[in-house]
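Shown here: the complex without one of its protein chains, the others still in place.
By letter and in written order, the chains are A and B; residue numbering begins at 1 in each of them.
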Amino acid sequence: MNIIVCIKPVPDPQYYDKVSIDPATKRITREGIPTIINPVDKNGIEAALQLKKTYGGKVTVITMAPPNAVENLREALAMGADEAVLLSDRAFGGADTLATSYTLAKGIEKIGDYDVIFCGAESADGATAQVASQLGEWLTIPHLWNVFSLEPQDDKALHVKTKVENGSMEWAVKLPCLLGVARELNKPRFISAMGIIKAKNKPIAIWGKVDLAVEDERLGLTGSPTKAGEIFTPDLKRKGEILTGTLEEMVDTVIERLRTAGVNVQATTKACDCCEGGGQK
Amino acid sequence: MMQFFQFTEEQEMLRKAVREFVEAEVAPKAAAWDESDTCPMELFPIMGELGINGIFVPEEFGGAGMGHTERAICIEEIARHSAGLAIALMTHHLGMAAILDFGTQEQKAKYLPELCAGTKLGGLAVTEPGGGSDFSGQKTKAEFVCGQWVLNGRKCFITNYHADVNVITTVTGQDEKGRNQLTAFIVEKGTPGFNVGRHENKLGLRGSNTGDLNINDVKVGEENVLGKVGAGAKIGMACISEVGRAGMAAICVGILRGCVEEGVKFANERILYGKPIAKLQAIQFEIANIRTDYEASKLLLYSATGKKDAKIPAATDFSLAKYFSSEAAVRSSKRAMDLMGGYGVINEYPVGRFLRDALASIPSGGTSHIQQLIIAGSTLSDFKA
Partner (left out) sequence: MTHKIWVFAEQVNGVLDRVTLELLTKAKDLAGKLEGKTEIAAVLLGKNVKGLCDTLADYGAEVIYVGDSAELDLYNPMLYAPVITNLVKEEDPDIFLFGATAIGSELGPTVAAQLKTGVAAHCVELRINENGLLVSSVPSFGGKILGEILVPDNRPQMASVKPGIFVQGEKETREPSIHWLDVTDLKAEGLPLKALRIDKKEPKGVPLEKAEIVFCGGYGIGSKENWAKLETLAARVGGAAACTRPVMDEGWSPGEHVMVGTSGKSIRPKVYIGFGISGATHHICGMKDSGLVINVNRDEHCPVFEVSDIGIVEDLNKVLDQLLMTIQ
């Protein structure tokens, strides 16, 4: 079974509270934030490695990213993927999900033979969650999004469950197909020392525009129907009044404020001096 | 050309991989292991899959086939969050190193794969109630009776005393000058007469098991002799002086990095008089001292492991690294506590544990005084005009 996994290098989400906008350049500053494999993409790699274990074949990881993404691809190879492809070209820059999925589709067509394609359901940074479905459309294969359970029927069909609000949907899908996976699908394996050694000699192909059978006007910024406007940081600040007094006093204040805000609260009446201690005062 | 110090791409990748494991599986539970003094045995099979157990063991015996620099990286990363687990691992390595460096092909093939996999735990037992560094003064005896070795004695302060595969030094005779001749044996858990004794309640490095081994008429065959009869002192010394001290220094470097990171975090977050205390010079002096201790320890450690990987004798280098880094870890964790004021003594913050772990690191692999003697000995001869 030949499996392709799409991954995306993203700034580590642990540090998103440090992201800001440079007031002078109006650009997002993400300095010092390490770039990692988008976390849920690792669930895709894990799913691919598990399928390969059962059915044999080859796992290829692919990404569209700047040249330094080789490092992230090497990590995917260390996890156990067999080969990697980096789609990198200035012409790919500024792509929205439609142009990104188009470019990935062309890369995947060049790889050729595949049975299953995995993508993470969404990326941590942009979180549009659209690339998986759109990639499936460009490749004209069945696709599902938010997959949290996956059972191969044989090497031709899968039984899949997807998450929906307060529940799930079950599907039967024939290969080839594309699955956008959710983090509940599995627990991605850690990278092992043995994996790191093996990854050293695994191939990473780097393809630019000239290597792919692409229509130029579908690439990058030109090929993106969405255009970015202003960016800003939302102002979430509130007045931040810190209560003082004893615990009882603070909680009483809270209850009073709840009532002012229109919440119906039944509270015990406060113990008063005269009834405390059975009135023996 | 002189090269500046830099890890290879694979080493950086390994560090990142181990860190990911540590942040997920070790960091959240480290304080609990410390408090309850329990060794997380369930992590050894996972560390086996990651190649951490057998990091320096060749692939043919189930290892990752890397070296001692990579081993130090793994231990440092684990010790950053749990020095207790780190010393259990480093002791596991000690037992494995003894078998790898001195064992027969059969012994390596028999024991190393399971030790690498983490389905069995290894250990090395030398210290006795009479002392640890006085090797030849030990009292545990082995006698060859009717084609079998019969072992009797008691070992104490043994980390991983609950190990499955134990390398044990014993006295098997005297040389022509009347000095004790030592022989090392591989003794498996469950061998009749071989029992664990008291469990020590330690100040630090909790989460590793330390205690006694009681050895009463333990019978093992000749195939359990490690190396040659009479080679026990050499085996014990070689393992402790290089593998053991490397491990202890790596633990201390991990603790030191913890001091740097926790200190910086606190200094930036703690606001006094309207600004973070990191803006105060007095705090900056502490931060600078901690950082310097960390960097110096790291250089000593990795320079020594680099030599060992290059097969250059590095016993003195490991003594230097162990001596400096353990003392540095003690003073830097104290500094980090000072910097945090009252918060430093609250157990929700890990720096108090760092200090206890650092203090407990001093006797393992030889106290600072022992290291000083080794360093002085080599210095007095190497620097003689």
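Heads up, the rule we're going with is that a contact is a pair of C-beta atoms (placed from the backbone, for glycine too) under 8 Å apart; a residue touches a chain by one contact, two chains touch by 3 or more.
This structure is a prediction, so every number in the text was calculated from the model and none was measured.
> Considering the complete complex, identify which of A:N38, A:N72 or A:S101 is in touch with the unshown chain.
A:S101
> Tell me where the left-out chain touches subunit B, residue by residue.
With respect to the unshown chain, the touching residues of subunit B are 269-271.
> On subunit A, what residues meet the omitted chain?
Residues touching the hidden chain, for subunit A, are 11, 13, 16-17, 19-21, 28, 96-98, 101, 122, 124-130, 133-134, 136-138, 141-146, 162-174, 177, 180, 224-234, 236-243, 247-248, 250-255, 257-258, 261-268.
Definition applied: only the chains that are shown with their structure count from here on.
> With chain centres defined as C-alpha means, what is the inter-centre distance between subunit A and subunit B in Å?
So the centre of subunit A lies 39 Å away from the centre of subunit B.
> Per the contact definition, I'd like the list of subunit A residues that touch subunit B in the complex.
74-75, 78, 189-197, 199-200
> Which of the residues in subunit B end up touching subunit A in this complex?
Against subunit A, subunit B makes touches at 10, 13-14, 16-17, 20-21, 24, 46, 49-52, 55, 59, 64-66, 70.
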